[in-house]
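The complex appears here without one of its protein chains, the remainder shown in place.
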Amino acid sequence: MTEHTPTLSVGMIGYAFMGAVHSQAWRTAPHFFDLPLRPRMTAVCGRDARRVAEAAATLGWEESETDWRRVVERDDIDLVDICTPGDTHAEIAIAALAAGKHVLCEKPLANSVEEAEAMAEAAQEAAGRGVRAMVGFTYRRVPAIALARRLVAEGRLGEIRHVRAQYLQDWLADPEIPLSWRLDKAKAGSGALGDIGAHVVDLTQHILGDPIREVSGQLDTFVKERPLAERTRGLSATVADTATVERGPVTVDDAAAFIARFAGGALGVFEATRFATGRKNAIRIEVNGSQGSLAFDFEDMNVLHFHDATIDDLEGGFRRIVVTEPGHPWVGAWWPPGHGLGYEHGFTHQVVDLVQAIADGVDPSPTFADGLQVQRVLAAVETSSDTRAWQAVSA
Amino acid sequence: MTEHTPTLSVGMIGYAFMGAVHSQAWRTAPHFFDLPLRPRMTAVCGRDARRVAEAAATLGWEESETDWRRVVERDDIDLVDICTPGDTHAEIAIAALAAGKHVLCEKPLANSVEEAEAMAEAAQEAAGRGVRAMVGFTYRRVPAIALARRLVAEGRLGEIRHVRAQYLQDWLADPEIPLSWRLDKAKAGSGALGDIGAHVVDLTQHILGDPIREVSGQLDTFVKERPLAERTRGLSATVADTATVERGPVTVDDAAAFIARFAGGALGVFEATRFATGRKNAIRIEVNGSQGSLAFDFEDMNVLHFHDATIDDLEGGFRRIVVTEPGHPWVGAWWPPGHGLGYEHGFTHQVVDLVQAIADGVDPSPTFADGLQVQRVLAAVETSSDTRAWQAVSA
Amino acid sequence: MTEHTPTLSVGMIGYAFMGAVHSQAWRTAPHFFDLPLRPRMTAVCGRDARRVAEAAATLGWEESETDWRRVVERDDIDLVDICTPGDTHAEIAIAALAAGKHVLCEKPLANSVEEAEAMAEAAQEAAGRGVRAMVGFTYRRVPAIALARRLVAEGRLGEIRHVRAQYLQDWLADPEIPLSWRLDKAKAGSGALGDIGAHVVDLTQHILGDPIREVSGQLDTFVKERPLAERTRGLSATVADTATVERGPVTVDDAAAFIARFAGGALGVFEATRFATGRKNAIRIEVNGSQGSLAFDFEDMNVLHFHDATIDDLEGGFRRIVVTEPGHPWVGAWWPPGHGLGYEHGFTHQVVDLVQAIADGVDPSPTFADGLQVQRVLAAVETSSDTRAWQAVSA
Partner (left out) sequence: MTEHTPTLSVGMIGYAFMGAVHSQAWRTAPHFFDLPLRPRMTAVCGRDARRVAEAAATLGWEESETDWRRVVERDDIDLVDICTPGDTHAEIAIAALAAGKHVLCEKPLANSVEEAEAMAEAAQEAAGRGVRAMVGFTYRRVPAIALARRLVAEGRLGEIRHVRAQYLQDWLADPEIPLSWRLDKAKAGSGALGDIGAHVVDLTQHILGDPIREVSGQLDTFVKERPLAERTRGLSATVADTATVERGPVTVDDAAAFIARFAGGALGVFEATRFATGRKNAIRIEVNGSQGSLAFDFEDMNVLHFHDATIDDLEGGFRRIVVTEPGHPWVGAWWPPGHGLGYEHGFTHQVVDLVQAIADGVDPSPTFADGLQVQRVLAAVETSSDTRAWQAVSA
């Protein structure tokens, strides 16, 4: 960037957990990457005027707004970054695209396939006008994941036979953890399946470059009632009282498990749960091909395990690749080998690639269509869980 | 044992891979454990007179026989140890029990539920006469597995929510590996599902102390034709020729994946495959409960990972228990801490417990009824794969 | 922070690798931590006017300077952050402290004990005037390291018997890697010993809360001549030519190994090398006490392994603590459990604690006296390597 680098003015809707990470990405990207557009953190938006003003100060936004429509309408905003719960995505994104704003939308794309379809349609139409839309499956931009995709694309694994993927957390294992919007179907749309299962669906399809065609699955709600919380904060919430506390229903799934068939023939096994005691954010993906295998665990996010079956059996084995070499995706901009990256770096890479795509006039990836396809897989899992039979993913 | 210890005379049918491990167990057990009966390795049986005689010499059996009926009939044989392919188990075991011989039968118990039912019935009838029957799910007697079962039984994991279990091998990943009896449905009854999937079905039910009630699964045969081998040896075989070699059909599954529901409510996810490149004998089991979790991988068989969720989060984590302390199951008879056991030790423990049960006049575990239950789970998986819907396990 | 939060104006000397990380820390800290003073990134200083101006733009500094004396003299600078090679630390730091500026000085504190002594003296004198000095042993502020120290301080390990610590890199294993300032004794003062060995000396003393009293060591220079580089960049450099390239002498150690005795009686074994092929930035520390043990590896920086020997042997083992809980040091300000931190976060924590100490009017830790003590250990290792005998650490 130079002083002549044109500006990309950003307005962000929502300022909780996702808003904080997105803000760090917008602030950080220009200092490590040579961006073709200079992001300007123009405004952050939330319903509570005092709290959103505080957030603006803390997170580094110039101004705050209390109505997302106002952000969408402002002439001095080029891009709308949507960090709200899933029930609001469709309305905001479609309005923003209609108003000619580029959109970065957190995942899941929407709370229903119908909404996601409308969004993907809007994005396609907007693309014709040079307006770009991207859905925030940020884990794609963990360097180890990008390396995994590259190895598969280069044919290093041969024909893909097996995918096993789990997203394991444990923050709901305790039945006294209170209710929050993430446990309310009206707000969150889905539980473990949509919140975290969506990530492993997207990641495996991304790594394989191959979509899931049908599924057979099961959703579960282990703890059907939980204490009402006075006020939620972060991922969990605080309990108002202890034993005689009022309780409300959990309306989403606590866990999901499903078998899947990829278009290319690979057999997938998936799990998403918030009840895997001791696993904090274990996104675990294994791929077995005729010529090699991969294994990844986000709890050790700078490492990819790669088995090259073309190496003599006597010295073959899973290689622990520390994905911190200058030649690894995005890593050259950061630190020397062995100086690992953290959770938030994927968000910075997302900003980098989005800004580049906008400048280049091409669609960023993952597109809303990608988000819609994930949504369709999730919907098929839900249907399958109801019908207790295999379910094709709609196309 | 003293010079007055009574003898238990053993006749073994089959002398390939399983016969070799069983022989090592019969030879070794009396030197490390104080057995109430002294095993005598009286006769080994196979169809080829010259080769079985060689095997008797190599494996340490006094005599050789060429007709299993002769072994069953001999008055000087107390126990018949069945190490043949699954298609012969029922006939031999039922005849042996009828003749008043105790039976140790390799898994899977049989090649069909019908056969397994007949065997379980015969075993139950024989038990009334003081004749004992055991099925060889030896992995139960890996000390780390026994510790896992103990921790679950003691309630250390709380309410069990999730089981994920995989048995991963890779010896069929290469499509040029030739046919062998293990790929022939008539002989083997089943492929990865029955050969190795049976183990993880048995192990998880054993660890949980809870049976699987219904399943939804998928079988796959990735490589549908393979070269004919002139002669098989060990697990694989040697190819007669290279390119123009004659090929025959693979009539069993290469891989199986299924979701399961345990009686107690836990949600299970299972996989068995011989196509997981780089995984040699990876029996991997994880159990998540409301108060703790377990993880095991046979590729590191002397270790059990245990997460105790009742420990303060700030210092909690999966504990790598090296299961080689004198107080761990069976370990006191072997070496000091940290001096690990190998694959064959489970078979020695199996002999120890079987001999003890016979001397005590009680049924050894796992019983033929346990073997039948596993068979029913496998059959339900096969049915489910055909009907593409959930299938209850018959009871 | 509010709009009334007073400012802390920072001038940074040097803008290479360390300058980039420090800049990220100064930029980031106020957005995640509630600081009592608002850091202002007033000026960055380097000798090449064009390049330092570019650095200012890239790294986020308001102005650039080309003479460090000017930075030290400016009235609008409150704190001088020294990120230059070790040969310049003493002069700059002493001048800055004399001018009433707080100082953050990269490690090693200096290139000789004499310089370090002068600096520690200057810091002590300055403290009397309310002027603070801190040396940048940032790895102390990796949360897993802070947890390690806490466990030792709480007596959880009992009496400490053994410390083994290695800092392993491999970027010099190839003899064709060219010369750079880090291989020049005049500039760097020391090789692996001072550059990376210093970190494990500081970390182990910090975790134990106990200083090293004597050492017996050996320095090595495996590759005595290397190609001259036209221009260095980052950690390594680019070669001007290939075979007939001019070569120059390596005047520092490639590797160091030493045994040490801590004041409290623990026996230490240390290694620092840039020739450990395959190890990228492996800071590995193990501590064995009578009641427990710890193990850490920076290549998996969000994890601390802790063995509590007071737990029953039958279920004891090294616990893999994922140090990302809200209650872990500094972690509450970042992301939910399992969302790991990266290399640069320790630098942000360093800024946070330095700013807090300045506001509180107390000495930040590690002090220049701590840096001097490390320097004395390194000097004792060098002397020991020359005399080939044990050497006491001067006090």
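Each chain gets a letter, A, B and C, in the order it is written, and its residues are counted from 1.
Note that in this section a residue touches a chain if its C-beta (ideal position, glycine included) is under 8 Å from a C-beta of that chain, and two chains touch if they have at least 3 such contacts.
The model shown is predicted, which means the values in this text are computed figures rather than measured ones.
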item	value
Which residue of C:Ala16, C:Ala98 or C:Leu267 touches the chain not shown here	C:Leu267
Which of B:Gly60, B:Gly130 or B:Gly327 contacts the chain that the document leaves out	B:Gly60
Contact with the hidden chain (one of B:Ser216, B:Thr324 or B:Ser385)	B:Thr324
On subunit C, residues whose C-beta touches the chain left out of the figure	157, 161-162, 164, 166, 168, 170, 173-175, 216-218, 220, 222, 255, 257-259, 261, 265, 267, 269, 271, 273, 275-279, 286, 288-293, 307, 309, 316-318, 388-390
Residues belonging to subunit A that touch the chain removed from view	147, 151, 306, 313-322, 325, 327-328, 337
Subunit B, residues in touch with the chain not shown (by the definition above)	1-3, 17, 21, 23-24, 27-28, 31, 57-60, 169, 171, 234-235, 279-282, 298-303, 322, 324, 335-345
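One rule holds in what follows: only the chains that are shown with their structure count from here on.
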item	value
Contact graph of the chains (line, ring, star, complete, other)	complete
Interchain centroid distance [CA atoms averaged], subunit A/subunit C, Å	35
Computed distance of Cα centres, subunit C from subunit B, in Å	54
Separation of subunit A from subunit B, taking each centre as the mean of its C-alpha atoms, in whole Å	42
For subunit C, residues that touch 2 or more chains besides their own	322, 337
